[in-house]
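One structure is given below, encoded as structure tokens.
Heads up, this is only part of the complex; the chains shown haven't been moved.
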Amino acid sequence: QVRYTSYPDSQQEQNDRRERLIKLSRDTTIASKRLIFLLHRFPSSSESEGEDIMTEAQSQMQSIHANFHSMSADLMNHDYYKYHRAFSPGVQEYLEAVLFKEYLQTKTLLTLEKAQSDIKESDAEGREFIITHMDYLLGIADFTGELMRLCINSVALGQHEEVDLHLKFLPFLPMSINDRELGKKYEVMKQSLIKVENVVFNVTV
Amino acid sequence: EAFSKCNEIMEAESKVREDMKPLIKEIERISRSMSATMQQIHGKISQIEEICDKALSQVPELQTNFVQLSNSIPKGMQYKYQMSWKHSLGQVVFVFVLSEWLKNNHLVKLETITERVLGAARDNGLSIELEDYLFGICSVPNELSRLCVNSVTASNYTLPLRISQFVGEIYAGFRLLNLKNDGLRKKYDGIKYDMKKIEEVVYDISI
């Protein structure tokens, strides 16, 4: 009788871990979308309302971090890249949200290092969660979409200095891109940018 | 055995491709970078000349790679491999036509681009096909229709008029050609929409 190693079990284990990570990624995506939605209320709010919004945003961000801590725990001693595809969408959406939050508060671009250390610091056990550079770049592309929406809203509110500020911040595709997924996202971003330019033009004339 | 010589021939051909590969990659990188640099004009209307110069400053490096490339291909076989650099040439033509017009207000000729981009590689049998030149020109009106919008936003009201005239000339120039290439004809048909956009901008600043 031919026998094989414990294939069904170990395969089962892998499948289960992947399922758990996919679920956490989905939860992260949903929570991040909610956070972005909240942040869009910030520009048109009064000062005191604004403070409340940012307090609430900070607390939502903290509760998203819990997802990353669970993922860190589940990935410990396992291969990060083997499961990367399972949680990458959630990471990108989270980055979109925190990049947006940082921009609203400080008008600067949140660095990858800061995003990573924020997650680590909030973890009671101090575990590191790795964010790949590709996810960071994809997150920036998504964030650009929010920036454009912000731009359009500022145009509608007649906040011309804000519009100028946003437009100057929008990265004018300075990179020469040689990656397919990223290239596609940046093409979409460029099309949105052209739309924003047209809106700004229409307000100008 | 009929198979015996096959490996030799295949090795030789494979060697050519191996030699070409890093040069092609470098050519792709430079032309991508030139094209990306030109994108900056939309945000910095007042620094257009500097941006054009910055994009064109990479041409000598590009030429060096094309000359090396032409040396690595056996005589008479340039057309066999031309698909490998066709796309990059299209980008380069686009950058040349756009920047030369922005700086010096004239349509750069195919011969000029060939000389500056290929240099000695031309004597080794490389060429920019007329089709590549025309494809490159066809991409310019779309970029200019966008520039038209952004120059008005930046309070520059003379550039749109210049653009309107140039794109009109390009469109008229193509009309005289008896285009056989379907892809080219389609791109040319698309210029109409860029014209329309530009005309609307000119209309907006005229009223």
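Structural remarks
Each chain gets a letter, A and B, in the order it is written, and its residues are counted from 1.
Going forward, a residue touches a chain if its C-beta (ideal position, glycine included) is under 8 Å from a C-beta of that chain, and two chains touch if they have at least 3 such contacts.
Model, not experiment: these values are computed from the prediction.
Each chain type appears once in the view; in the entire file the copy numbers are A x2, B x4.
Just so it is clear, only the chains that are shown with their structure count from here on.
The distance from the centre of subunit A to the centre of subunit B, with each centre set as the mean of the Cα atoms, comes to 36 Å. Residues of subunit A touching subunit B in their complex: 167-168, 170, 172-178, 194, 197-198, 200-201, 204-205.
Residues of subunit B touching subunit A in their complex: 28-29, 32-33, 35-36, 39-40, 42-43, 146, 149-150, 152-153, 201, 204-205.
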